[in-house]
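A single protein chain has been omitted; all remaining protein chains appear in their positions.
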Amino acid sequence: MSLKDILTPFTAWKRVARTPVTVRDPFNDRPGADRYRGFHKNDVDTCIGCGTCESICENEAIDLVPFKDPVSGDSGLRPRIDYGRCCWCALCVDVCTTNSLTLSNEYTWVATDPEEYRYTPGVDKKSWDENEKGWKKPEGNYEFYDLNRVAMHHLHPEERSDSFIEMVTGYSKEQAMTEADRCVECGICIATCPAHMGIPEYIKAVRNDNMEEGMRVLYETNPLPEICGRICTHKCETVCSIGHKGDPLSIRWLKRYIADQIPSDKYKEILNTNNLEVNDKKVAIIGSGPSGLSAAHYLRLMGYQVTIFEQYAEAGGMMRYGIPEYRLPYDQLDKDINYILSLGVEIKYNTRIGDKITLADLGKKYDAVFAGTGLHLGRGTGIPGSDNEHVYYSTDLLRKITAGEKIEVADSVVVIGGGNVAMDITRSLARLQMKKYGRINIIATSLENEENMPADREEVVEAREEGAIIHPGWAPQSIEIENGVPIGLHVVKCNSLFDETGRFNPQCSMDIKEYWPGKMVVQSIGQGMDMTYLSDEFKENITFGPRGRVQTNEYFQTGVGWFFMGGDIIEGPDVIHGIANGHKAAVGIDRYIQDKLNSKQ
Amino acid sequence: MEKENKNIPLVKTKTFINPENEKRSVTAPDGSIIEIDPIKDYFCQDRPKEYKVRSGAVEKFLNWARAESLWVLGFGTGCGSIEIPPLVTPRFDMYRYGVQMRPTPRQSNVFIISGYLSVKTLKRAIRSYEQMPSPKYIIALGSCTINGGMYWDSYNTINRLDHYMPVDVYIAGCMPRPEALLAGFAKLKELIKAGKAEKANEYVRNLDWYKANQKKIIKDWNMPDYNW
Amino acid sequence: MQKIIQDIESRYSVSEKEIRRNNLCFLTIPKNQAISLVTYLRDYQGYSAFTLLTAVDWIEEGHFQLTYLLNNPTNYTEIGVRTMIERDHATMESAHHLWESMQTYQRELKEMFGIDFPGSPRVDEDFILEGWTDIPPYRRDFDTKKYAEETYFPRPGRETNDPAEYMKSKLFPND
Partner (left out) sequence: MDIRKIFQQYSDRTSYPEIGEDGKPIIDLSSHKYLKMWQGPQHPGVTGNMSLELTVCGDEIVESKTHVGYLHRGFEKLMERRKFIQCFPTCIRMCVAEPDPNEYLLARCVEELSGIEVPEMAQWLRTLVLEMARLQVLLRGVPGQGGTFALGLGYQWGNYIRDLILDRFEELTGGRVYHMYILPGGVRGLLPDGFKKRMEENLKLADEFVKSIDDLMYSNSVFKQRAKGLAVIPKEYIDKYGVYGPSARAAGVMRDVRKTNPYLKYAELDFEPYTTTESDVYARSRVRWYDLQTTIDLIRQIMAKMPEKGEIKAPTPNVLHWKIPKGETYVKCESSRGEYGMYMVTDGSDMPRRVNLKGPSYTHANMLLEKLLINANIADTAGIMVSLATCPPEIER
């Protein structure tokens, strides 16, 4: 022990003269840091109630409680947080699909009643709601799931522009697993899908590489997965919660992936439909489109004897005769249809109801009838020159292409219409032109401007890739006829389509004119329904709504008890509505028949 | 909220006796033999009594005095105790608010339950609490004391502190910052001055209910029911 | 690392080996050889520091995996010696004579997994738990959530909705 050891500690005295470091007012002087993880805030208008915050919370601190009525894409639920559980890890903020959930930098909450510590941020007003600082999801490449979808491989425009082979190649296993991994299993999409398919469930099956399970999930609500996996309008993807920050999941391609993996001879085994029961009740179905097939499938599973009446030589309706082969190859179409037929569904081809057999005959012979006759009639523009024989309807042309009939495609074509069917015919004719002339000269025009074109975006992009010219925002005025054949189309600039009240009322600048030459003009501005089989005796009992659509109850039952209708003539037009209608109608038919049986007893 | 079910009869649990608490006779240095029954001799087993509120200004003065000298028991029962050192050191300096740490329950009147309580600690916490002189208060920190917090599914930590001990003030956070703790003390002062920090008396009134809850989870109850 | 593994393989029946990094590998050894191998590694191969002993419950296969992790303080490598023991009446030879710290690990395993180490000092004393009467908590068949809910009653008043189910009940209840 030296003297130094005794003296040096006294150097501490020199601190006496220092300024004190004590925080004077600890309640106000020290707001949390900019990134502080304090109490929760939620922007309830942005929040969609997807519940990812709930599923990542390791403490089960988050409940989803009703906030408003659900709408498509918003569950109407909002997270309520239990501060008896929360640990302020902010994983809920980082995982939030809409970035609506954040933390403020407020951190003081003292209470005497422990029941107080449960609140719904954004709904229950708190003093920190307006607090701008606090934890937000870190910027930059910081994500808990991949925001970019796995790109689907398309055939190159040069490869595809002269042939009808399928242009989308489908996912490989690895791609499908990666894509399926992005799903957060919120289930928001289910309500938006018309068929209410178990989307998160089958995506989970992809993730677990359990295709058989995936197949069973698919067939619970959708008996045409190969078809839907290719041409579905995928409304589900528009509400996908991942889509708020990044690309929505490729739900459609994942569905196709599952169906593609299972060979058709395995279907019955996997779906356990080898020995279906048969009862003595019979149901007739008019039309073998998506709604007809769907109804037939579910009715058959319930044990009914089902007969389909099809006016053409092959089954599939619009899926076969309306959709070009490059989008939906016939072998895949047949795969789904043949499975349904193999369940014991009888089909009568080339049988048009209304000709030899009337609806009344069916009503007598069968316990119930379902009509899914679709929209097969082309709708005309009515402009001068449109009555020329070389001015075509797209539906007719598409049907002819499918049936293999020869089409005299001209070396220059104008298509009127900006919907998906217009794109289909544009691209089909382009392929035919390429085959015949080695070059493409086709113009499609639509009333709607570029942003509002009714066709799917990718359809327009692909059509352009293939060489078609798309001119949106023009109103057709007249078709120039020379020597009995059309030679071109006069159009004027169209500015707006709807007036303030939302009525269809196109406004055009008549002085901005354009003329597009074309030796063939195709009208593709919508389709109409052929309801000639509905004779007057039925029309009495059936109510018609706007635009000539039949009014049905929620089970698609018409005023005539045994007669059900569905598909494009009721809702849509698209495949998935047809499938959903068919399924629902099958349930309705089952109830109707069972009720009748019960009342007899 | 649980007023109606507070009449649960006292559960008789099997009483374990630690070897050092067993009855024994010892020989004193002078050769005489002394019988010792530690449970009886070392603990007071009487039921606790409610604190009687004095009248008017006297009580008001006493409450003011109590509120301005909160002596905290230095027992870090869980993670929350890591934020106590900043409080006793210059940055936040809680001495200026009349709050200070004491090493023994006999000198303290505030017990900070700093977060989760494992069953093993709960037993010690109850003993410490009961040894504190009345009037006494409990401040509970963090989620864990409210509804289990992080450890809601753990087999060894309690979920709701108010089932076992009476809590006057809760502070949210995991863990609450020193500033939040100071706010908690301010709230407690407010309550004491208003004469509303009555939880210790509630504990006495509902002693049987609390004891039943405590005995339900403390498997080896080797101490008297009440010791102070 | 390879050299040591080859050397061990020539002396002991290694049924499985997993080389994780160039300084960490795991070897599976029959139960009766495990302590012998650990001793060998300590005394002849320089693995004189003992890092940890723990168990993994492979309830599906009906055995516990014991892992003795040894550290070589000179070349800074680690070897994990794994051995499988029967889950029913699990016992293992005690290794407390090799390292003083071993008895704490064995006490913990006895308490948390119910694996007995006959002869290990204080192995039957309570270590972490106090008055525990249920099955040892680290076993996979012990459900901690169920136990916690039954014993410590969580605060009532919580209810939650699944978004998909809620939307179904509100938007299309009949489907």
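Per-chain numbering from 1; labels A, B and C assigned in written order.
The working rule: a residue touches a chain if its C-beta (ideal position, glycine included) is under 8 Å from a C-beta of that chain, and two chains touch if they have at least 3 such contacts.
What you see is a predicted model, and the numbers here were worked out from it, not measured in a lab.
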Problem set entry | Chains still shown that are in contact with the chain withheld from the display | A, B, C
Exercise. Touching the left-out chain: which of B:Gln100, B:Ser128 or B:Asn222?
Worked result: B:Ser128
Exercise. Of the listed residues A:Thr52, A:Ser394 or A:Asn581, which contacts the missing chain in the full complex?
Worked result: A:Thr52
For this session: Could I get the residues of chain C that touch the absent chain, sorted low to high?
Result: 18, 20-21, 23-24, 26, 48-52, 54-57, 65, 67, 69, 73, 76, 78, 80, 99-101, 103-104, 126-130, 137-138, 140, 142, 144-145
For this session: Using the touch rule from the top, list residues of chain A that touch the missing partner.
Result: 1, 4-6, 8-9, 11-12, 15, 21, 32-37, 52, 55-59, 87-91, 94-95, 103, 135, 138, 140-146, 181-185, 204, 207
Exercise. In the complete complex, which positions of chain B touch the hidden chain?
Worked result: 20, 26-27, 29, 73-79, 81-83, 85-86, 89-91, 101, 103, 105, 116, 118, 120-121, 124, 128, 150-151, 153-157, 174-175, 177
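Heads up, the rule we're going with is that only the chains that are shown with their structure count from here on.
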Exercise. Line, ring, star, complete or other: which one describes how these chains touch?
Worked result: complete
Problem set entry | B-C compared against A-B, more contacting pairs | A-B
For this session: Select the chain at the greatest separation from chain A, using centres from the mean of Cα atoms.
Result: B
For this session: Report, in whole Å, the distance between the mean C-alpha point of chain A and the mean C-alpha point of chain C.
Result: 49
Seminar exercise, completed: Whole-angstrom distance, CA centroid of chain B to CA centroid of chain C, is 37
Exercise. Can you give the whole-Å distance between the Cα centres of chain A and chain B?
Worked result: 60
Seminar exercise, completed: Touching at least 2 other chains, the residues of chain A are 82, 84, 114-115
Seminar exercise, completed: Residue ranges of chain B touching at least 2 other chains are 146-148, 152, 160
Problem set entry | List of chain C residues in touch with chain A within their complex | 155, 157-168, 170-172, 174-175
For this session: Quick one: which bits of chain A touch chain C in the complex? Just the residue numbers, please.
Result: 49-51, 54, 62-66, 69-70, 75-77, 82, 84, 114-115, 118, 186-188, 190-191, 196, 200, 554, 584
Exercise. What does chain B use to touch chain C in their complex?
Worked result: 16, 119-120, 123, 146-148, 152-160, 163, 216-220
